[in-house]
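Only a portion of the chains appears, each positioned as in the full assembly.
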Amino acid sequence: MPGNCFGRLFRICTFGESHGKGIGVVIDGVPPNVKLEESHIQKDLDRRRPGQSSVTTPRSESDRVKILSGILEGKTTGTSLTLFIPNRTGRPEEYEPFKNRFRPGHADYTYQKKYGIRDWRGSGRASGRETAARVAAGAVAKKVLAEESIRVTAYALEIGGVRAGKLDMAEVERNSVRSPDADAAEEMIARIEQVKEKEDSVGGLVETLVQGVPAGLGDPVFDKIDALLAHALMSIGAVKGLEIGKGFDSARMLGSQFNDSYFMEEGEVRTATNNAGGILGGISSGEDMLIRIAVRPPSSIGRSQQTVDMDGRECSIEVQGRHDPCIVPRIVPVVEAMVSVVILDCLLMCRAYKEWSER
Amino acid sequence: MPGNCFGRLFRICTFGESHGKGIGVVIDGVPPNVKLEESHIQKDLDRRRPGQSSVTTPRSESDRVKILSGILEGKTTGTSLTLFIPNRTGRPEEYEPFKNRFRPGHADYTYQKKYGIRDWRGSGRASGRETAARVAAGAVAKKVLAEESIRVTAYALEIGGVRAGKLDMAEVERNSVRSPDADAAEEMIARIEQVKEKEDSVGGLVETLVQGVPAGLGDPVFDKIDALLAHALMSIGAVKGLEIGKGFDSARMLGSQFNDSYFMEEGEVRTATNNAGGILGGISSGEDMLIRIAVRPPSSIGRSQQTVDMDGRECSIEVQGRHDPCIVPRIVPVVEAMVSVVILDCLLMCRAYKEWSER
């Protein structure tokens, strides 16, 4: 059943399985004349790839991207752009023990019910490995957005209950958990290692800051920019919640506290506070966008769990293998990618009507 | 810019403004041969309509729905079904004072930036009144789902910090705030009235329980059922956050706590807990679905606020008029509608491939 494509004008269509030949994406609707090299994409893939540090899975994939189409002499041609990342270290045999038993928390059971068949080799299409294609597509979107001075930055706000106190963007890429707080980062790492030792896993929060978005992006009624962002981010495997601006806290605020009052600054309309997170009525206001997501702990844990097999017999299972004890550090570039795809899609939509809007 | 349509197979396309001729929806993809009368739709519209009680806006709209097309002799024909709800008590003149000033929290400024024109008559298309069309469309979806024994029930979990302690579904429609806890309901009502007196407004949480969903609904990778639900619910005006199952709490759980272990019950695969909220890998598991959203306080408040006008001059504003001090009670049927639209859309998608899935 279709569902592997996302976007309206900047439209991505992904494919590939965890232990198949590779992971890829076709982008339909890339603006032409954008300078693009594999190295631009590789940079973000390297941030997502496994085996980066002690807190991520030991599976060591180089994740080298190849541009298969859509480029001429270092520039996009505007035709479909295809990126492919071959799998190098697939080990389907490691999953043989789970072929017949449903791993709790994973999509094994639901895929089996949905399709009557499932790729048991490391979750197949339902693997987190699928997100490599998102990161690759997002890197292309980011490249275009950068030329428009729009910056998308995500970071680990909280891991295993340890919260970043400082928000120092310069710090984010310096530590292995991608925390904007160096001290909290150390604690987060310690927390992950402790959990990993117990063959368990842990979750956290990822926050995304979007700077430089012009006012007017997002399309009412159903394609509000927050609705599109929610669609994009909730489609990432481990995400169980999402909030914009004050989010869940706004449910306990009064209107007089929540409303962001307007004032003028250098000829621009600004808001004194930004409780709305840069979005009003589903349309960007020009203020920074702020989005937070809740990431559940990874499903694969070495500890024994109760489950059932394909024949409906109860049994236990221990999911050994190359797994992430915490997915937060590696989900950061995935979140940036999906947010970038949405922002660019909305930007293109706005441009289509620009001549009339500016009358 | 397009954005007024939602859904893939059961596709709704809405129109209309708060103080224009009315609000309506065209549904493309209605199953044929479904018994449908205006009264089925009216029932849910009556739950959403203004002027129901002391805690909602005093604007008194009868919200009488008319079926304009798609029905023959009390049955859907499978062709586009159109529902129209004329506006009876539009009073655009009440909005004259705000014509030139941006109301904080509203979409006034962002619509102006987006389109270069905005319907200032009570927010126009950005008004909460737009949701009448969603409720009407949702009632059609609910009718079809009911025949499949799928039930969607939403309720006020929390208002102004007052939380329901009991979850008695039978209680929900008995009190004016739609709380499943009669005692909490009284407190919630008192809280709203207190806030209203101060010309302020207040937010809350709405929880939705979906029962009877078969396993297998939802389409990976981007059209996961949680992603579609997030898109649908975050597109409702006042919603600032969303979570599925344990949601944000899952960010602080261990994998061994979060994973729902499987067991067999009467030949069916079941989970011992339901932390995932009935969705695994974006596909329904057959367990109850549980979705919570955060609803911010309404933007229209009588208290004085700082703002700017169309000419970029700072000024103050007091948004008097017929407003809801809390939108939670009236958003409940809107949430049920959007969830129902998504579930039916996913159900139809599954049916398309049923013959192959069940091989």
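Going by the order they are written in, the chains are A and B; count residues from 1 in each one.
Criterion: a contact is a pair of C-beta atoms (placed from the backbone, for glycine too) under 8 Å apart; a residue touches a chain by one contact, two chains touch by 3 or more.
Keep in mind that what you see is a predicted model, and the values were worked out from it rather than measured.
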Remark   = Of the identical subunits, 2 are placed here; the whole assembly in this file totals 4
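Just so it is clear, only the chains that are shown with their structure count from here on.
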Query = Centre to centre, by mean C-alpha position, how many angstrom separate subunit A and subunit B?
reply = 26
Query = Can you list the subunit A residues touching subunit B in their complex?
reply = 1-6, 8, 14, 102, 104-107, 109-111, 113-116, 123, 125-126, 130, 158, 160-161, 195, 200-205, 215-224, 226-235, 237, 240-264, 267, 269, 271-272, 276-277, 279-286, 294-301, 303, 305-308, 312-314, 349-350, 352-353, 356-359
